[in-house]
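All protein chains of the complex are present and in place, except for one that has been dropped.
Take a look at subunit A:
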Amino acid sequence: MAQAQAHVGSAAPTVDHEGQEHPIKLYLVVWGWLFVLSTFSYLVDYFHLQGYLRWSLILLFMILKAGLIVAIFMHMAWERLALTYAILLPPVLVLVFVAIMVFESEYVHALRTMAFGGP
């Protein structure tokens, strides 16, 4: 995602010292998309989708919304790459922590099931 934003960044000539000026319409379009995506994620629950379909849709809409907010509302698409990478790369590494804790919780769950005879 950062790569895609980087290309936008290098193409946009608007970066200047005085600040970020973009057409108001851009913000309204992003606002509209955030509404649409939120409605979609709500509908995932409303229609009781289950299993992998539910989880992948939730994650997809989550990532799209987060990307729009960071790239457009927070102007990351127009920032210099040195800042973009310094801010966006570290959170990606959190996924390593997530993976570690997935193994840990599966281990604890197995222990509880064996030792306490849970379901």
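As a convention for this text, a residue touches a chain if its C-beta (ideal position, glycine included) is under 8 Å from a C-beta of that chain, and two chains touch if they have at least 3 such contacts; residues count from 1.
Keep this in mind: contacts and distances are computed from a predicted model.
The listed options are "Cytochrome bo(3) ubiquinol oxidase subunit 3", "NADH-quinone oxidoreductase subunit G", "Extracellular solute-binding protein" or "Rod shape-determining protein RodA", and the UniProt record of the chain not shown names that protein "Cytochrome bo(3) ubiquinol oxidase subunit 3". In the full complex, the hidden chain is touched by subunit A at residues 6, 10, 15-22, 24, 27-28, 30-31, 34-35, 38, 41-42, 44-46, 48, 55, 58-59, 61-62, 65-66, 69-70, 72-75, 79-83, 85-87, 90-91, 94, 97-98, 101-102, 104-106, 108-109, 112-113, 116, 118-119.
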